[in-house]
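Scroll down for the structure; my scribbles are underneath it.
Removed: one protein chain of the complex. Kept in place: all other protein chains.
Lettered A, B and C in written order, each chain numbered from 1.
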Amino acid sequence: MTVTEQRGAYRPAPPPAWQPRTDPAPLLPDAEPYRVLGTDAADRADPVLLRTLHTWLVAGRRYNAQATALTKQGRLAVYPSSTGQEACEIAAALVLQDRDWLFPSYRDTLAVIARGVDPVQALTLLRGDWHTGYDPYEHRVAPLSTPLATQLPHAVGLAHAARLKGDDVVALAMVGDGGTSEGDFHEALNFAAVQRAPVVFLVQNNGFAISVPLEKQTAAPSLAHKAVGYGMPGRLVDGNDAVAVHEVLSDAVRHAREGGGPVLVEAITYRLDAHTNADDATRYRGDAEVATWRGHDPVDLLERELTRRGLLDEDTVRAASEDAEALAAGLRARMHQDPRPDPMDLFAHVYAEPTPQLREQRERLRAELEAEAELDDEAEPDAAAGAVSEGGAR
Amino acid sequence: MTVTEQRGAYRPAPPPAWQPRTDPAPLLPDAEPYRVLGTDAADRADPVLLRTLHTWLVAGRRYNAQATALTKQGRLAVYPSSTGQEACEIAAALVLQDRDWLFPSYRDTLAVIARGVDPVQALTLLRGDWHTGYDPYEHRVAPLSTPLATQLPHAVGLAHAARLKGDDVVALAMVGDGGTSEGDFHEALNFAAVQRAPVVFLVQNNGFAISVPLEKQTAAPSLAHKAVGYGMPGRLVDGNDAVAVHEVLSDAVRHAREGGGPVLVEAITYRLDAHTNADDATRYRGDAEVATWRGHDPVDLLERELTRRGLLDEDTVRAASEDAEALAAGLRARMHQDPRPDPMDLFAHVYAEPTPQLREQRERLRAELEAEAELDDEAEPDAAAGAVSEGGAR
Amino acid sequence: MTTVAARPATMAQALTRALRDAMAADPAVHVLGEDVGTLGGVFRVTDGLAKEFGEDRCTDTPLAEAGILGTAVGMAMYGLRPVVEMQFDAFAYPAFEQLVSHVARMRNRTRGTMPLPLTVRIPYGGGIGGVEHHSDSSEAYYLATPGLHVVTPATVADAYGLLRAAVASDDPVVFLEPKRLYWSQDAWNPEEPAPVEPIGRAVVRRSGRSATLITYGPSLPVCLEAAEAARAEGWDLEVVDLRSLVPFDDETVCASVRRTGRAVVVHESGSFGGPGGEIAARVTERCFHHLEAPVLRVAGFDIPYPPPMLERHHLPGVDRVLDAVARLQWEAES
Partner (left out) sequence: MTTVAARPATMAQALTRALRDAMAADPAVHVLGEDVGTLGGVFRVTDGLAKEFGEDRCTDTPLAEAGILGTAVGMAMYGLRPVVEMQFDAFAYPAFEQLVSHVARMRNRTRGTMPLPLTVRIPYGGGIGGVEHHSDSSEAYYLATPGLHVVTPATVADAYGLLRAAVASDDPVVFLEPKRLYWSQDAWNPEEPAPVEPIGRAVVRRSGRSATLITYGPSLPVCLEAAEAARAEGWDLEVVDLRSLVPFDDETVCASVRRTGRAVVVHESGSFGGPGGEIAARVTERCFHHLEAPVLRVAGFDIPYPPPMLERHHLPGVDRVLDAVARLQWEAES
């Protein structure tokens, strides 16, 4: 701190409370998104990592296409595609250790799957047979969060709790550019920084919140510039450059793991598909813009690098494509089976023990279902068997 | 934007969406709070302004003492004192034009009074005879806001509306260091920046949110560093230096008025009294800290400058002190009269027209009051006259 | 939004027309919310408004509901008449503090000097296969908040009339739009829209003598269907559409119940602490000696809203309504 020149008899003390609590400079993002592919740094990228990312990106792309197709066949209630954002989705999952936690937003089923969750379970919410389809503790993946940004404080609390217990756990929380405008984003980042909680916040800036473009969402130089206001580092990365995202997130996870506190990462990417299958993107953006971004496709970027490095022989391409097709075929087959969610489950998990009021309501539903089943039995014997199980009685 | 060196056949396009939307550098606050008093710049300060500030600061200090005394006499339900923060309170009011709007927080009755509101009306909330004691449109002062930070989006909406109507109006909104942690702070600043609404956000960083010190509230280098994350300038000022606060706020108001959009100003100050009369500050801070800040008292700082400049003769001192005593005496006298809020007013303003349900409830209360009045009349004739007025029937 | 001749119209179209007419009639009316501009809203209710009136009149905001409502409060303070769209029921919750602590109270806090003429449009309820957090019936929260008007249309004509009335009201109105009726159709002539009636009157949608079904919004069609079906059982049911939950039309409701002597309240919202309790209690207070049986309630279960594949088990349907009617102690009659 510089000291104002002494002059005259009186000199006010500097406001005693004031000392810059942190040096802001290292917290500010670089002026340009960090990139590896197509730069000198690409030469140093680990071939094993490149191949792993490639396999996953190809699978992810195929997965997005398959899931979108399933909406047309009435097999999913809705699907928010991450086509074009696969680099972020995959990197977010791959940088974590088993013991770490992922906090996905509603668009992030691909990251959830890359973390190990069965795709059918990951899609349960969007298929509509239940809300969360997986046990969050099995792969340490929080439920997909529909209310935007609300999952961020959860990530902070979990990471904080793990640290209090002495566990070496990092939480990575995903949110969209639109989600950064919510109060919960602000409160979560602030809590994380104050508690030095080991959390990595990954903002996928895909340019839109449904129809609302980034310039109506924020006037900031970048979303990563928000970090300094919480006292955490902000990093900017090309979100379509899988190697760069992987590197920046890995660094951030290490920083958090080593006690350095939270990090905010903004990944610049683009949603190539509409918001969901129900959305009409032509209402708010032109083909030209989409075409520009197709020229910066994360799968292509990676493939070109692999090609340049001679890592993409025919076998690799075929293997990746076969893996992807197998994933899609498996998903297709299993999603074409009719799920039979048990209506009695409506009452099974509202509380540990249903209240007397819920027990009453449960019995009323049970009676209805039994009457229904009887009617069905009369109409077509056997068809309705199993519709009423004892599952709800738990 | 620098362009990565061309190398090999393939070169990814820079992420098309990416361009720094604003140059971050001018948005960042200086490393040190801006000061005038005791620096060379003080010589240039306008003597008229110095005297005006001085008169108001002395009056404000006296007002704080008087209001605190009124709590001891049971004349106020509670009083959150701004002793030590008078420079901010007064400057916030003085930098505004008549047509501008002030959005105070619950601690800011002094600013409200400096804006022209009758002190008794400004204290109505804290006296307890009604919520807001003044007509907000009379002096363009929004109601004192108890739910922290919730007034900030109101300021944004009002300023935005005025701009839409083509009116040259700036809104100045006040909030505490604690209030900056609320989601509403975040959402308000973001909306203001996106809409380039003419709003000045003044954060009085007085070191505490009740008992919680700043370092548990934020890890940021300064609160002013939050501004860059919204794309607005952040300014840091010594909040006990009335001239500096006046200058920084005046600049900010001008910036907003000229269409430059919102500004965030952090004023470093200190609450010398307890949070309210009901609080025991010794539970969370030591005498030494308070003593240090007494050495940086806003009234003293200004008086020393006036003295140095030869502007503080005995007459000026006496006049200021007499003004202050007159304010206090008037307040004391009027606050010692028992207010007689009309119970029927409980129903008068819930809706423009009371609902049938409220009309029923109102008549029930009226009957009760009439029965009460009759009883009182029997006991001591005349005493209860006027307790039931027709006011509630509106 | 060009004029069309009398023909079937959807509720969504009537709502759009109401906003358009309100904006044309009064330059103070501004629409704001997420995706309301360029996209015209996810339910297309604001379709065409930004184009016709400009982005300053119909504005895409950042994604922050408290900020949207808080900004609208400030706009109303300056004399505008904002109409806020919340994208879905559950996404109005982030704005709850602004709604309860400011919107509902500003007039009262300021002794009437600072009224807030603003409308909060909230698509609500289920039945459209929405994933979690997209199908809440949140009306219980709003009707327990003094200072708010709470209205909900059940017909195409009312959608127009009530929304015009809401926007014209000098008090804040929570305007609940039954999602699953957005595409319901009715012959409606947008050139001769229903006169704008003041908020607060219920209407008898079907006369009957046996018992009264008291309902609103998404459950009106269910009740009308139940009333048809009940004829087979020999019951002649009256159906009252509340339209406005606050203020509540005790007069119309109680007149009906006094006539019929029996009543069932039907809504999709959960039962416990839901509107039905209030309605049953106040009807009972006022009509006790006319009642042949307790006022019964048919409502959603007291559970978080179910996933799409199970929602049909949750939503009160015709059978449950008839079942409740059957429990109205008819033996007393014979």
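Keep in mind that, in the parts below, contacts are C-beta pairs under 8 Å (C-beta built on N, C-alpha and C of every residue); 3 or more make two chains touch, one makes a residue touch a chain.
Keep in mind the model is a prediction, meaning the values are calculated, not measured.
**Student:** Among C:R164, C:R243, C:R297 or C:H313, which residue is in touch with the absent chain?
**Tutor:** Here the residue in touch with the unshown chain is C:R297.
**Student:** May I ask which residue of B:P24, B:G60 or B:G183 touches the chain that does not appear here?
**Tutor:** Hidden-chain contact among the options goes to B:G183.
**Student:** Under the stated touch rule, tell me which residues of subunit B contact the chain that is not displayed.
**Tutor:** The list for subunit B reads 77-78, 125-131, 146-148, 178-179, 181-184, 209-212, 216-218, 283-284, 339, 341, 343, 345-347, 350, 355, 357-358, 361, 365, 368-369.
**Student:** Which residues does subunit A use to touch the chain missing from this display?
**Tutor:** So the residues of subunit A touching the missing chain come out as 130-132, 135-137, 142-143, 147, 150, 152-162, 164-165, 171, 183-184, 186-188, 190-191, 194, 345, 348-352, 355-357.
**Student:** Touching the missing chain, which residues of subunit C?
**Tutor:** Subunit C touches the missing chain through residues 66, 90, 93-94, 96-97, 100-101, 104-105, 108-109, 132-133, 140-141, 143-147, 246, 248, 269-270, 272-282, 284-285, 288, 293-297, 302-304.
Here, only the chains that are shown with their structure count from here on.
**Student:** For subunit A and subunit C, let me know how many angstrom lie between their CA-based centres, rounded off.
**Tutor:** Going by mean C-alpha positions, subunit A sits 35 Å from subunit C.
**Student:** Which positions in subunit A are in touch with at least two other chains?
**Tutor:** Expected reply: 181-184, 216-218.
**Student:** Where does subunit C touch two or more other chains at once, residue-wise?
**Tutor:** 61-62, 64, 66-67, 94
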